[in-house]
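Note that one protein chain is taken out, while the other chains of the complex remain in position.
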Amino acid sequence: MNASAAKFKPGDRVKVRFEDRPGHLRTPWYVRGKTGWVERVYGKFLNPESLAFGRDGLPKKTLYLVAFNQCDLWGKANKADKLLVDIYEHWLDPAA
Amino acid sequence: MARGHHDVGGLPGAGPIDQSQHELSDWEILADAVNQALGAKGIKRTDEMRRAREEMDSAAYRDMTYYERWIASIEAILIEKKILTREEIDRKLAQFDSKWGEP
Partner (left out) sequence: MSTASDEHGHDHPKHELSHYAKRIYAIRDLLVEKGVISEKDIQCQVEYQEARSPANGAKLVARAWVEPAFKARFIADPKAACAEMGIDATAINEFVVLENTERVRHMVVCTLCSCYPRPILGRPPDWYKSFNYRQRSVVEPRGVMSEFGLELPDNVEVRVHDSTADIRYIVLPLRPAGTDGLSQADLAKLVTRDSMIGVMDPLPAVPE
């Protein structure tokens, strides 16, 4: 059976979920709830949230390089500067 | 819930970056090698170690040095997996103290 295709493609605007739950979460606090765009689709990786508790990390999750404008994250910043974070698909929703 | 003590990106109050470099002690090199060896044998996963450090006492997390945190998480995971017990580690340490003398 074919693994599900990536939900997002480069250029798609995405909003990071603001989740606040126990466990080993690899989405930094400072991007939760923020909107950026997909730069790259890295493919599927074992889920660290599961691996961290001795489980098998399945199903694999698609990992994206998500870019943010620094001024959207912090207010005052050089207008051209960007911040890029590797974020798993289950943390992302489509944004307008 | 709140942000984890390890999740420090953007936290205020940081100072200048200390660019000095310390030469690794024998025990730090050993901690590094034991960690890698456990991983190479599939005994533990990197994410288990990270999770153990995230579960540490927050004050201890900030106060401990980098490799001390690694050792604490190696111990926590080995105990969690019932490969070692805290008691036998303590007993082994007591043997060192009796061999090499109390402070």
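The chains carry the letters A and B, assigned in the order they are written, with residues numbered from 1 in each.
Note that in this section contacts are C-beta pairs under 8 Å (C-beta built on N, C-alpha and C of every residue); 3 or more make two chains touch, one makes a residue touch a chain.
Every value quoted in this text rests on a predicted model; they were computed, and no experiment measured them.
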Absent chain, residues of chain A that touch it: 26-28, 30, 42-43, 45, 48, 63, 65, 67, 70, 73-74, 78, 80-88
Touching residues on chain B - with respect to the absent chain: 6-22, 24-34, 36-38, 40-41, 43, 50, 53, 62, 64, 66-68, 71-72, 74-75, 78, 83-84, 88-89, 92-93, 96-97, 99-103
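By our rule, only the chains that are shown with their structure count from here on.
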Centre-of-Cα separation between chain B and chain A, whole angstrom: 28
Touching residues (chain side chain B, partner chain A) in the complex: 1-4, 7, 9-10, 45-48, 50-51, 54, 81
Chain B touches which residues of chain A in the complex? 20-25, 28-30, 48, 51-54, 73-74
